[in-house]
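Next up is a structure, given as structure tokens.
One protein chain is absent from this view; the other protein chains keep their places.
Moving on to chain A:
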Amino acid sequence: MAEERRFRSASGVPITLRRRQHSASCRELAVRGPRLQLRSLSAATSAVWLAAYGLFALSENSMVLSAAIFITLIGLIIYLHFVKIDQESLLVIGSLGIQVTSSYASGKESTIFIEMGQVKDVVINEAIHMQKVIYYLCILLQDPEDPQGVSEVVPLFQSSKPRLDCLIEVYKSCQEILEQRKTVPQSN
């Protein structure tokens, strides 16, 4: 079953959280940010081309115009493929692991899968970012040598930066599944 709720990100942009329960031990939580607006795209393109036309008027060199078109195209491709993240999702499969996926605007998906044996816990942390204090969800990885220690912290939802209310929903969903592995006796 799937349900969607609207929240706001740390910078005030509206985001949606979509929760799907695939089975008793498998949940998918996806945070979707706003899509690329046509307004901002045309504003950026017109600004670049106006500047290029101004340079052309000054220098009478038509290379400036073709260079501007080239730069705009390349810049747009780089932005869509490497910078603009549309959706960040978390797939928690009890007894297998946690999968973190970021989908870019061009369709590219970058995935990390962390096995359940390496996951110590999922917590909400506070951080000081510029002049604000923001909350972020992160996965704590187990240190192989020290059972009490944490070897690495993997922050989640870094580009959509949801606020605390959204993070609490995600946290609760994750913890329900993570608790299952504590109640079931481990055979190793």
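Assume contacts are C-beta pairs under 8 Å (C-beta built on N, C-alpha and C of every residue); 3 or more make two chains touch, one makes a residue touch a chain; residues count from 1.
The rule is short, and it goes like this: contacts and distances are computed from a predicted model.
Think of the chain that is not pictured: of "PIGQ acetylglucosaminyltransferase", "Glutathione S-transferase omega", "Armadillo-like helical domain-containing protein" or "pyruvate dehydrogenase (acetyl-transferring)", UniProt labels it "PIGQ acetylglucosaminyltransferase". The omitted chain makes contact with just one of the residues A:36, A:65 or A:93: A:93. From the set A:115, A:165 or A:179, the residue in touch with the chain omitted from the display is A:115, counting the whole complex. Interface note: of A:25, A:45, A:72 or A:175, the residue touching the hidden chain in the full complex is A:25.
Not every partner is drawn; the one left out touches chain A at residues 22-26, 28, 91, 93-96, 99, 101, 111-113, 115, 117, 144-145, 184-185, 187-188.
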